[in-house]
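Entry: chain A
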Amino acid sequence: MGALVETLRYVISYRGTEGHWAWLLHRLSGLGIALFLSMHIISIFSVGLGPRVYNFLHEVLYVSAPAKVLEVFLIFGVLFHAANGMRIIVIDFFPGLGKYQRTIVRIELLVVILVFIPAAIITLQGVL
Partner candidate 1 sequence: MGISTFRWKTKYGQPNWERISWLYMRLSGLVMFLIVTFHLLYMHMVVRVENLTFQNIVDRWNGPYGLAWKTLDTALLIFGLTHGYNGVRWSIDDYVHHRGWNLVLKMLLYIVGSILMIAGALAIFVGPGSLV
Partner candidate 2 sequence: MVRTHRTETVVVGAGGAGLMAALYASRGSQTVVLSKLYPTRSHTGTAQGGIGAALGNIEEDHPEWHTFDTVKGSDYLADQDAVERMCYEAPEIVYELEHMGLPFSRTPEGKINQRPFGGHAAEFGKRPVPRACFAADRTGHMILQTLYQQCLKHRVKFYDEFHVLDLVLSPDGRAAGVVAYDIDQGELHLFHAKAVIFATGGFGRIWQITSNAHSLTGDGPAILLQKGLPLEDMEFFQFHPTGIYKMGILITEAVRGEGGVLRNDQGERFMERYAPTMKDLASRDVVSRAIYLEVKAGRGIGGKNYVHLDATHLGREKIEERLPDIADFCRTYLGIDPAEQPIPVQPTAHYAMGGIPTDVEGRVRRNAAGDLVPGLYAAGEVACVSVHGANRLGTNSLLDIVVFGKHAGQDAARFCQQNDWPELPEETWQPSQATIERILNNTGEDNAARIRDEMQAVMMDHVGVFRTAEGIQKALEKIHELQERVRHVTVSDKGKRFNTELLEAIELRNLLELAEVTAQSALNRTESRGAHYREDFQQRDDEHWLKHTFVRKEDGQIRFEYRPVVITKYQPQERKY
């Protein structure tokens, strides 16, 4: 456990490149999405349990105000994870592009934010 804490301290305190923070965010968003996905599958499973259970779960998990706020995080996570995943794939298969990685991360982040802002506004419309 001490080793894990030390490792996390290293991760947070190292002044790495854009790639370092992109990696950290990729991992965190990935774990978050995996958690959401598990829940998502359960809620879909509830389709088999008939309309009352499903509609109730749907209301709580996706439509309620707290769910909407969490969804904003999810949207950012998914957008970033997808865009960053594409970056990783491209660099993996064209290793020579690595020398532009700092620029690529910046562009990627810009695209993510540009898509995220309208998406977040649309999502939060009902809540605000």
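If you want to know what made the cut, all candidates are chains of the complex that A comes from, given by their letters.
Simple rule for what comes next: a contact is a pair of C-beta atoms (placed from the backbone, for glycine too) under 8 Å apart; a residue touches a chain by one contact, two chains touch by 3 or more; residues count from 1.
Being a predicted model, the structure only gives us computed values, none of them experimental.
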Candidates 1 or 2 all belong to the complex; chain A touches number 1
Give every residue of chain A touching candidate 1 within the complex, in rising order.
3-4, 7, 27, 30-31, 33-34, 37-38, 41-42, 44-51, 54-55, 58, 62-63, 78, 82, 85-86, 88-89, 92, 119, 122-123, 126
